[in-house]
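Let's look at chain A:
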Amino acid sequence: MTQRPLVLRGGRVLDPSTNTDHAGDVVIIDGRVASVESRTTSVEDAEIIDCDGLIVSPGFIDVHCHLREPGREDVETIATGARAAAAGGFTAVCAMPNTDPVTDNQAAVGFIIRQAQRAQASRVHVIGAISVGQKGETLAEFGEMVAAGAVAVSDDGRPVVSAQLMRTALEYARTFAIPVIDHCEEPTLSQGGSMNEGIISARLGLKGIPSEAEEIMVIRDILLARRTGGHVHLAHMSTVGSVELIRWGKERGINVTAEVCPHHISLTEERVVGYDTNAKMNPPLRTARDVEALREAVKDGTIDMIATDHAPHHYDEKEREFADAPNGIIGLETALAVSVTNLVETGHIDFSTLVDKMSCAPAKLFGLPGGTLAKGAVADVTVFDPDREWDVEPSQLLTKGRNTPYAGMRLKGRAVFTIVGGATVHRL
Partner candidate 1 sequence: MTSALGKDLLGLESLTSEQIRLILDTAEPFKEISERAIKKVPALRGSTIVNLFFENSTRTRISFEFAEKRLSADTVNVASSGSSVQKGETLVDTARNLEAMRIDMVVIRHGASGAAQFLAERIESNVINAGDGTHEHPTQGLLDLLTLRDRLGDLAGKRVCICGDVLHSRVARSNIWGLKHVGAEVAVCGPRSLLPNAIEEFGVIVFDRIEEAIEWADALNVLRLQLERMTAGYIPSSREYNRVFGVSRERLERAPRDILILHPGPMNRGVEIDSDVADGPHSVILHQVTNGVAIRMAVLYLLAGGRPELAEAAKGGRA
Partner candidate 2 sequence: MADEIVELNEGTENLVIVGIQRRGVQLARRISALIEESENAKVLQGSLDITLYRDDLQTVGPRPVVGPTDIPWDIDGRNVVIVDDVLYTGRTVRAALDELADFGRPAHIALAVLIDRGGRELPIQPDIVGKAISIEAGERVDVLVEDLDGRTAVIIPANTEITEP
């Protein structure tokens, strides 16, 4: 399939991986970055996309989302998820394995990859399960899964309860140089909880999940990473305590990386007052102090990347008593705007750091293609408008899910073109 050459003309080319930040053109030929220059000479037969007023960056990569297929195609499929991701500016996502059946073997990995290829939207990398069936008992076949295309392993949805199993996973994963992603939650402390433990949970009569439920597992995983030399990646960090522990670990050169979700740097537990199930997720929304600590952690590098934990649920499932509703909100299409509003506009970081958190770091730390506009790199590019304001109308999103706490809000920042391997998979 020969593609026409593509010229992204006149935008602000922002690529932290090559220290690029200037107005210019990006030329893409045969699915790869041919050049990045201030002014291009004309390219034969090229499609030209005018990027005036827009930022042109390496494509965003989301290392944490739930695409629900196989098993819950009623709430999302790989196709609808990949298209939603592209609409959000993501050129690649990593799909978590808590599907039905669980993605814990090579055949399951292959299935997801094929479905993603059919969708022809953003790339979908597969995260395999740590344990068979995510039961937390025996290791899944990391080798076979990696050979089939898996890029990491995780039992996300659930914590790895057994420290011994986590240790073994970290050691075994070293052979394949993949990260082990943990959902940090000490289950006896969190059991029955549906929101952060604090004054709000006490007022609302909801059982709370104390921040220690996360922090206890964070330090456990950091210590095990130290012991084993493995790479542990901490999913959806949400507390000031976790941030302090990660800092402690990094200071000692331990191979720990961490991600934060846009909702944890923008919303607090106050959002739960009124029992809105679109404010229910795990880990839960915490306090203003936690939000500020997480924003600072993004700024100082303690938090390496921004991930969405996109988790669509059926309207009926969320339309019930708070304690019974499932955890999770969608996030692929709002991630950029929420991050711009709550990290860049607040002065915590600039766009260069944002692009690093959303693209360069995920690619680098997970060993994924993309994350750079260096010459010869695969042409995964995000062109976004940092000033574009838009209203979040759930029924108009590409994801099948409607469960977002940002419904009805006006946000700032939107992807305009998403280019994967030189092909434009999304146009606003």
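How were these picked? Simply put, all candidates are chains of the complex that A comes from, given by their letters.
As a convention for this text, a contact is a pair of C-beta atoms (placed from the backbone, for glycine too) under 8 Å apart; a residue touches a chain by one contact, two chains touch by 3 or more; residues count from 1.
If you're wondering where the values come from, they're calculated on a predicted model, not measured in any experiment.
Of the numbered options 1 or 2, all belong to the same complex as chain A, but only candidate 1 touches it.
Remark: chain A residues 197-199, 201-208, 210, 274-275, 316, 319-324 touch candidate 1 in the complex.
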